[in-house]
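Here the complex is missing a single protein chain, while all its other protein chains stay put.
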Amino acid sequence: MSVLTEASIDTISKPANDHLHGDLLEISMGPHHPSTHGVFRMNIVLDGERVVKLKPVFGYLHRNHEKIAENETYLGSMPYTDRLDYICSITNNWAYALAVEQLAGISVPERAEYLRVITGELTRLQNHAGLIGFLLQDMGASGTPLMYAFREREKVLDLFEALTGARMMCNYMRFGGCRCDLPDGWMEQARKVVDGFPRFLDEFERLLRTNEILMARTQGVGIVTRQQAIAAGISGPMARASGVNYDLRKVDKYSIYDRFSFRVPLGEHGDVYDRYMMRLLEMRESIEILKQAMRDLPAGPIVDPNTKLRNFRPKAGEAYGRIEAPKGELGFYLISEGGPNPYRYRVRPPSLINLTLLEEMCLGQNVSDIVIILGSVDIVLGEVDR
Amino acid sequence: MNLEEIKSQIEANVPGCSLEILPNGSPSGQHSLLVDKEHALTVASFLRDGASPRFDYCSNVTGVDWPLKEISTKQKTKKLVDGVEKDVEEVIKTTTGNYLEVVYHLFSLEDRQGPLVLRMRTEDRAERVHLPSLTPVWRSADFQEREVYDLFGVLFDGHPDLRRLLMWDSFTDFPMRKDYVDPDDYEYEPTAHDEVLKRTQAHYAAQGEPSEAEGAR
Partner (left out) sequence: MDEQLKNELRRQGVVATTLQELYNWGRKSSIWPLNFGLACCAIEMIATTMARYDLARFGAEVFRPSPRQADLMIVAGTVTKKMAPQVVRLYNQMAEPKYVISMGACAISGGPFKQGYNVLKGIDRYIPVDVYIPGCPPRPEALLDAFLMLQRKIDEQQLTGPDRPRHLQAELPSEFTVPECSEHDLTPTRNDAIWQVPLVNISNAGKNESGRD
């Protein structure tokens, strides 16, 4: 089989007989670049400062999660899911647990569902807080916004650590429930964090929402239309910024999300500014969900007593389970042959698929805009490359 | 959403296509629709534009490797042995697999329905691994079909930019296939897994390197 390689730069048509135009410049941005959010690489062709071609190159963090999981027991893959989107380990656990629960027909007790919602929404808070910090850092607001964002993120990580024993790799969910119950005093601490969060958001918005530079850099940049977003399978806050009303918490009503009242913010323009605002607005809705869930948390078991942890062999079949992760639709597709490990294990990575339109968004923009367009997509390379 | 209904819808609108419903034994109840590759592109366009509900959102695309597998089942039959009728156990050997499968998970954004699971199969796993690309219908299949090509070796005809996605260009294997053997770069690791230990010993045997701690303090 012949090796398929990228089309050469010569295939790009240049303006004929135009002596004012210089040669096209081909640059490789990444995999080591401070603003590509990890080991992401783009092969860019520039006409002056303007992008005429952009091809993303993946795989620099391809660590074979799917292959390893197919040789691992069902439960043994749970800690690996932590390391997919390593900023939001708990929602990864949740998506995987949900897919296995669908595959094997396991029910989840009520208290566990509430714990899942509480930890899942806390994950969303810290992901979005971190993201807007990184985005502003990419825009040149060096240091300060990121420090503010990480200050808040640390408070949420403290809660995770108290609950699960780890700051980042929580490994919290089990099939049919959660791994451990809340320690003493956790709820009071969590209430404090959640009640204090709007203050951070207010501060952040006051600082930056109407900031002239921020608006000039982000408005009208990297536009994705509604039709484009649907065709390209864009999901999560990025799709909603383009006006696609599709939030799996409302659509699938998985877990117990139909019990909470919250709104789904939608954007109009689909540009970087809308995507930035979408994160800020979603955090406020997450706080609403958190307040309701913390108020209603019932007593009871945290794991379905009928679920087998050892020698867990779901009968032959397949299932695709998905949740609304902070970055978009995170799905797990599992095929069981009746054995102790899945025959096929697939992760549907929102970060990868949200990059489908990267070239379209960047064409005609400046090099400096590529960085913020990429930042507004919100990718984590552990999930893009898996 | 009823899979039978969708199947008859497609059959009425795409003449000549052969569809098959593959049942799913899991409680998830997500049965899938096997599409023949000649009509797959037409079926896909119909599902996106003409069907009710319209499946405008292709969420997940992935491959599955099914190597040749021999299944032997025992069956009791009556046979004449030396003129006397006797119960004889017969072992019937059948083979399944020997193809690569591509799975598409479709959803309808408007009607909020799904998933509709679409499958296509190649003719074998070696040479005839061509399938039509559905990227012209659903743009979201772009990177995912490239990944299926990269890891499973399915060649998508009509894909705008079919290259390896995750591994480097000069890589020649398809690592997600079940018969892929990864390069022998194992050493000792203190994991009490028999499998790991076996691989380690095989590695030392192949390399001819000392396995005993001759120089270690």
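When the chains are written out, they are named A and B in that same order, and each has its own residue count from 1.
Here, a contact is a pair of C-beta atoms (placed from the backbone, for glycine too) under 8 Å apart; a residue touches a chain by one contact, two chains touch by 3 or more.
Worth saying up front: this structure is predicted, and the values here are computed from it rather than measured.
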item: Touching residue (missing chain; options B:I21, B:L68 or B:L197); value: B:L197
item: Touch with the omitted chain, as defined above, among A:P31, A:G105, A:G243 or A:P340; value: A:P31
item: Footprint left on chain A by the chain that the document does not show; value: 31-34, 38-39, 59-65, 67-68, 71, 79-80, 83, 86-87, 146-147, 150-151, 153-154, 167-169, 381-382, 385
item: Touch residues of chain B, complete complex, unshown partner; value: 166-168, 170-173, 175, 180, 182-183, 185, 187-194, 197, 200-201, 204, 207, 209-216
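We take it that only the chains that are shown with their structure count from here on.
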item: Between chain B and chain A, distance of the C-alpha-averaged centres to the nearest whole Å; value: 27
item: Parts of chain A lying in touch with chain B, wherever the complex brings them together; value: 1, 3-7, 58-59, 62, 64, 66-67, 102-105, 228, 230-235, 244, 246, 251, 314-322, 329, 331, 333, 335-336, 343-344, 346, 348, 352-353, 355-357, 385
item: Footprint of chain A on chain B - complex, ascending; value: 24-28, 30, 32, 56-60, 62, 64, 103, 105, 109, 112, 115, 117, 138-144, 151, 153, 161-170, 172, 175-176
